[in-house]
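Just one protein chain is left out here, and the rest sit where they should.
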Amino acid sequence: MSQVALKKETPVSDDGMLKGAAKLTPEKIRETVRKVLDGETGARLKTYAAMCARCGMCSDACHFCLSHDRDPAWSPAGKVKRTIWELVRTGGKVDAEFILDACRIAHTECNLCKRCAMYCPFGIDVAYMMLVMRRICHKLGVTPQYIQDTAHSHSATMNQMWVKEDEWIDSLQWQEDEAREEMPNLRIPIEKEGADIMYSVIGPEPKFRAQLIYQAAVILNASGVDWTMPGTPGWDNSDMCMYTGDNEMMGRLKRAHFDTAVRLRVSRIVMGECGHAFRSVHDMGNRWLGYRQPPVPVIHAVEFYHEILKQGRIKIAKKFEGPVTLHDPCNIVRGHGLHEMAREVVRLTCDELIEMHPNREHNYCCSAGGGVINCGPPFKTSRVVGNRVKAEQLFAAKARGAKTVVAPCHNCHGGLEDIIHHYGLGMDVKFLGDIIYSCMEKPE
Amino acid sequence: MYCEKDHWDWEPGAREVADIDSWKSEHSYVEEVYASPDGEKAAAVVKTEEGEFSLRVNDATWEPSFDRAWYPRFAPDGRLTALVSSGGEWTLAIDGVLWENGFDFAWDTRLGADGAHAVVAVQRGGRYAAAVDGEAWEDDFADFTGLAVSEDGLHAAAVVQTKPFGQADIETFQQGCYSVAVDGKVWDRSFVNAWNPALSPDGVRSAATVRTSLYDYSIAVDGEPWKASFPCAWEPRFNPKDGSVWAPVKTPGGWTLFRDGERAWKKDFVELWRHSFSPDGKRVAAVVAKTFGRWTVAVDGKPWSATFGDMVTDLAWSPDGARAAATGKDKGRWTIVVDGKPWPASFDRVWPPVWSPDGRHTAARVKKNGSETVAVDGRLISESFVKVFTPSWSPDGTKLLVRGVRTAASAGRAYVRSVVSLSEFLG
Partner (left out) sequence: MHTLYYLAAGPFAIAAFVLLAGGSLFRLVRMGLLARKKDPAVFDYMSARYGFRSLFHWLVPFGSRGMRLHPALTIASFLFHVCAIVAPVFLYAHVLLIDESWNIAWVHIPDGAADAMSLVVIAACVFFLVRRMKSPEVSYLSTWRDYAVLALVAAPFVTGLWSFHQFPGFRYAGIIHMLSGELLLASIPFTRLSHMIFFPITRAYMGSEFGAVRNARDW
């Protein structure tokens, strides 16, 4: 058998993981692994483990594997081999060292992007198995510190960023004041019960990117829809607990979000440009609660922009100058098929679109999603180095003239900025909202 | 018994109370309209001059004006409240009169059942408390969430932070830094998390869902958790009559209802929440998912046979506790379901059902084909509106007060109050 240069393990420096692992005993590991594997998983995991042909077709899917010169240890099945298979094979007889390693792999070296499910001939869902691994890590108390802190924030405040109840309302009113400088009668309607739309955002928006709320308010006002934002917890649609394997908290967060929309009795929720939040309402959180689909329809910003542009509710004064390229966020493309709509919105608002390849459902993940960027600084380098292929894609688009990358997702935004910076690509990353806001006709 | 409603105007017919268009010609900015319970007043936040806001009520505008006014809400006794700020100081204004105390922020107005008392959450110098009728708790806290108020509006509880912890300090957090404060007094014990505080109707006892570690959930009553712990639990509620505490909890078989730490319902469900007691406290119903994605109501553990694919909510008991109604949504269409039987019509949207005093009819605000109206037992009244408010029954149950904003004869908007006789249209 040929020898390959397998990835060199960098020692884990994450405080949360190390302290958690220090408390583990072999008995605790075995018992926890058994409890999760026997008690919480079932036919899916068993079938996937039994049937995988070890054919390696999934290697082509994973940006980590491709960026590491196809080092098989980074391939989807390779990662399963180093985590779940080993736990199944040994019945959980592994040491704390193994758990640390498995935690790093599942939490920081897989974005749960599901691209591999499109390359495996059997449709084996490696992302699901990585989530099972994260669930085991959660139960063992071994989770990267930063994302665990985010999960704590979710549990204490129902939002991602420790935003207190009054701070939330205050930041909406502050953005309303700011925007009134531009449009004097603009309003961010808080707690307007019975409105048509509840607009929801993720925790970082009021905290770090308040101008996005401002822009959204301008767009929503100009489009003349009847909208509101909640004045209570439940406003945040994001859900890092979905990614730490704290499924109970994932459910609690989604319930708070849905219940808020039901209380305000809106006909639908429009959410900002976020990918993972969309996955949590549409795919994972709703299911944990027993909802086949969200109880109140949830429309992603891309769908909403498409709707108001197509209906002529807002007009583009002058298209965005210079060619742009479009990044397809996994959670709304493989997660909801919004790639054509996103292109349509780009064509309606920008001069020229330069495609990256592969694209649409076959896009490469930004390597920030799946909670990876939320694991924080200790894992930043591995995430950026692990996505050289994205840098190459971006570079190719730039070589053909694209100066701006449109990324309609918060995580992608952060991930792409890091990649652009690391590889010195010198491109701008923009939300669709940025572009629409800057190009639209603004009513007085 | 004195009944406020006896004194309302129950003369059948419609009456225009406020001409919203004239408001719009007087003010450059008018927000959405709110209506008093008796229908005699309409109010909205309006701009009085540049950067000045106040509340417009029928033909008058409150004397003081503010840098900002929001969350206008009528109390059950017809007084109008709003959260207002001037010069960076926030307080509650009631019928134009401000509480004496001001705060750095005030929000989440709650009103007692008779409207005499009001509670808001307040922040002063980065410390948090509840203010009851303008008086803030003596003790304040580093964080505060989930305000709960007793029926009379005199007692308040909330989840509060009890211990400080630094940024990304996940260890201290997991030792338990949250608890519940009732009227400013915090429980003896802290937890990793506390959620959904509830007060007994008299405001003396309190309960909340707690997490004692990242994995163990329980219900704490007056600070003491139940012996049993669960993989997950939802909100506790007090039985209004015997004071027992009930909560949905997750067991290995699914979700079920526990009472004072013991299993109350035999059956397990895929989901169970929003339990609600009949007024006499003898019966309890909850929203359940019988199977994945099929929602209904279970009364005393027995689910109705009709199920809905989207959701079920707004559980409401008839005054005598004999019947229950709820809102159901299936394939995007809403309706009301009464004792397991859906109304014969469905709508674009439906608001919570309101029982007639005799428990024979249910009425609800509904939206259909872009306009709003009221439906009784599934049949629409003849008038239609741009927007209606929750309908009210006359004390004898023969008439319905319908309040709404509609397109006036002048083609503009007017707020009207209309009394409809049931006999007229139910026949």
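Per-chain residue numbering starts at 1, and chain names A and B are given in the order in which the chains are listed.
By definition in this document, a residue touches a chain if its C-beta (ideal position, glycine included) is under 8 Å from a C-beta of that chain, and two chains touch if they have at least 3 such contacts.
Predicted model only: the values in this text are computed from it and were never measured.
Trainee: For the chain that does not appear here, which of the shown chains does it touch in the whole complex?
Mentor: The undisplayed chain, in the complete complex, is in contact with A, B.
Trainee: Among A:117, A:137 or A:314, which one touches the chain that has been omitted from the display?
Mentor: In the full complex, the listed residue that touches the missing chain is A:117.
Trainee: For a quick check of understanding: of A:12, A:33 or A:77, which residue touches the chain that isn't displayed?
Mentor: Within the whole complex, the residue contacting the unshown chain is A:77.
Trainee: Touching the left-out chain: which of A:180, A:362 or A:442?
Mentor: Result: among the candidates, A:362 touches the missing chain.
Trainee: Which residue, A:42, A:91, A:224 or A:322, contacts the hidden chain when the whole complex is considered?
Mentor: Answer from the full complex: A:42 touches the omitted chain.
Trainee: Suppose we count only contacts with the excluded chain; which residues of chain B make the list?
Mentor: With respect to the unshown chain, the touching residues of chain B are 291-293.
Trainee: Residues on chain A that touch the omitted chain in the whole complex?
Mentor: Looking at chain A, the ones touching the missing chain are residues 1-2, 4, 6, 40-44, 46-48, 50-57, 59-61, 65, 70-73, 75, 77-78, 81, 117-125, 282-283, 287, 292, 333-338, 358, 361-362.
Rule of thumb we're sticking to: only the chains that are shown with their structure count from here on.
Trainee: Quick one: in the complex, what on chain B touches chain A?
Mentor: Interface residues on chain B, with respect to chain A: 28-29, 31-32, 47, 68, 70-71, 105, 107-108, 121, 123, 128, 143-146, 161, 167-171, 173-174, 178, 192-193, 195, 211, 214-215, 217, 231-232, 250, 252, 270-271, 273, 289, 292-293, 295, 309-311, 313, 329, 332, 348-349, 351, 387.
Trainee: Quick one: in the complex, what on chain A touches chain B?
Mentor: Touch residues, chain A against chain B: 16, 19, 39, 138-139, 141, 145-146, 148-149, 152, 155-158, 164-166, 169-170, 173, 185, 187, 189-192, 194, 231-233, 246, 248, 251-252, 255, 262, 265, 267, 289-293, 295, 297.
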